[in-house]
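All protein chains of the complex are present and in place, except for one that has been dropped.
Entry: subunit A
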């Protein structure tokens, strides 16, 4: 199956960004880039998680978030946040066709995670085609 692939350089760049995110906060234990239609592109996980399944799920939640925003007459969905008793999952659109998701424990607060995500997304958007 022909799928969106990133170059070796692109891959290295993504891994650097993921490393930085994890250095910025110990709470971050998973970062995944996937496509808007649910394919896994690249990731860094400190724990074992099913990346293919998560990639599909992130595309669903993001699409639902965008749809809900539209139905509620609100503009532009920036993030979808899943807040759990033992962690946070933030998902946001990266350029036209990619999705960035961050999985973290509750050791960081949402504000910090927001800013980590935002700066990572800026860097990635500038460097990924």
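Just a few scattered comments:
Keep in mind that, in the parts below, contacts are C-beta pairs under 8 Å (C-beta built on N, C-alpha and C of every residue); 3 or more make two chains touch, one makes a residue touch a chain; residues count from 1.
In this section, contacts and distances are computed from a predicted model.
Missing chain, UniProt protein name: "GTP-binding protein", from among "GTP-binding protein", "Cytochrome c domain-containing protein", "Aspartyl/glutamyl-tRNA(Asn/Gln) amidotransferase subunit C" or "ABC transporter permease".
When the missing chain is restored to the complex, the residue among A:67, A:106 or A:125 that touches it is A:67. Interface with the hidden chain, as seen from subunit A, comprises residues 1-4, 35-39, 52-53, 55-57, 59-61, 63-64, 66-67, 71, 96-97.
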